[in-house]
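Left out: one protein chain. Kept in place: all the others.
Labels run A and B following the written order; every chain starts at residue 1.
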C-alpha cells in the first residue's frame, strides 16, 4: 500500500461460500480512512456480499474482518450494534421505509438512537435533506420519488447519524446520466466535507474511476488487481483490460460454457 | 438405487423441517424475549392492531353472522324432526363456542391478515428494508416482527369472541325471529347448556393458541422469504396453507384434550 493514512477496515484472508458455491477464497484488502475506496467487478461476483460481510450481516467461513481494529465477527450483538452506529450503508434499492415519508425516514435512526429532542432532530433532518437537495420533498412518500431521488433520500438517511464510514452498494446502477452525475458529486463532496470513509461497490467503470482514490478489482473469487485509477488504466492484465474497456469477449468469455456448437446442432434428439 | 434416493429425500426433508423449526423458534425468541419498551413499542403495537385487528373486523363479523344463521337454519330443519327445535340455542352456541368460532376465525385470519403479514414482510426483505434496519443497529425482530406478533396474538382471540357472539345472534335471528322458536326457551336452554369454564374459557384458549400459530407461521414465512416476487407469492400461499392445516390439526388435539373424556 502506498497510502499513508490510517486503515479503517482491514480484511485478512477471508473466504466465504454460500452452500456449495464458493464466493470468495482468500480475499485480503484494506480500506483507508477518509478516502473513497472502490470495489469493482463483474455482476454476480458477490460485491454486495462483501459489504454485508463488512457490516457483520454475514459471517465468513475463515479469515477476519477488522473495523478500526475490532473483529466484526467476534463481537457480541450489542458490540456489533455499537459498531454499526459508526457505519452506514446505502442499499441498491434505497431501502427507504415505505410506510413513512422522507422526513420520518431520515429522522428514524436519530429518533431511535440519539435521544435528542424532536425540534433538534427536525433541524438535523432538514440539514441532511438540504445536503442532498431534497428539503422540498420532505413530506413526500418514498413511492412518489423517482429512483434517483429515492437514492438521494436514502443517502440523507445514511448520513443522519454522522457515521465514520458509508458503504455504497451499486449507487449508480440503473440511474440516468443526470442522477448519476448528482450521486457522483454527492459521494465525493460528502467524503471530502465530512472526512467520511467511503466504500463504493460498483461495475460502472467510468464513474468509479472518476471518484475513487483507490480501487480493488474482484473477479474469480479473489482480487485480481488494485491500485489508484491511473495505475489500473495502465495495467496489462488482460482480464482487467477487458473489464475496464468493456470488451464483449476476452478472458471472460462471451459464451456460457457449452458443448461444441457444431456437434450440438448436428446431434439427434434422443 | 431409487429406494436409496427416496430415503435420502425423506431424510433431507426431515432435516429441512427441523432446521426450519429451529429458525422459526429463534426468530420468535429473538422477537419476544426482551423487556418491553413501552414508549417506543406502544405506537408500533397500536398501528399493527389497526392493520391486523381492525381491518379484519368486517370480514369476521359478516362471516360470523352468516355462519350463525346458516347453522340455525340447518339445525332447525333437523331438530324440528325430533320436536326439539328449542335445542337450537345450545346447538348453535356450543358449535360456535367450541369449534367454529375459534377455528373459522383463525382460518379467515390466516387468509386475511396472515397472508398480508407475509407479503408485507417479504416485500420489506426484498427491498432490503430489513437489512437496512440491521445496518442502522436496530433489531428488525424487535422493531418489525415483535409488534406484529403481539398484535396478532391480541387480535385473533378478540375477533373469535366477536365472531361467536355475532354468530349466536345470527342463530337467534333465524331461530326466533324467522322460525318462531320461543325466545325465552332459546336463551334459557342455551344458558343452561353453556358453561363458563368448559366452553368460554376453552374457546379463548383455543383461539389464543391459534393466534400464536397463525401469526408465527405468517411472520416466519415473510421473514425468511426468498427475496424476489416469485418467492413472496409462494411464501404467501404457504402461509395460508400451512397455517390452515396447523389450525385444523391443533384443533383436533385441543378438542381431544378438552372434550375427549
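FYI, a contact is a pair of C-beta atoms (placed from the backbone, for glycine too) under 8 Å apart; a residue touches a chain by one contact, two chains touch by 3 or more.
Note that in this section contacts and distances are computed from a predicted model.
Missing from the rendering is one chain, named in UniProt as "Outer membrane lipid asymmetry maintenance protein MlaD" (options: "NADH-quinone oxidoreductase subunit K", "Sarcosine oxidase subunit alpha", "Outer membrane lipid asymmetry maintenance protein MlaD" or "Cell division topological specificity factor").
Listed by label, the shown chains that the missing chain touches in the whole complex are B. The missing chain, though absent from the display, is touched by one residue of B:194, B:209, B:232 or B:247; that residue is B:194.
Of B:24, B:123, B:162 or B:208, it is B:162 that touches the chain left out of the display. Across the entire complex, the residue among B:14, B:33 or B:54 in touch with the chain not shown is B:54.
Although one chain is not drawn, its touching partners on chain B can still be listed: residues 43, 46-47, 49-50, 53-54, 57, 82-84, 86-87, 93, 97, 155, 157-159, 161-162, 164-166, 168, 182, 184-185, 187-192, 194-196, 199-200, 203.
Quick note on the criterion: only the chains that are shown with their structure count from here on.
For chain B in complex with chain A, the touching residues are 40, 123-124, 127-129, 131-132, 134-139. Residues 52, 55, 57, 81-82, 84-85, 87-89, 91-93, 95-98, 108-109, 112-113, 161 of chain A are the ones that touch chain B when the two sit in their complex.
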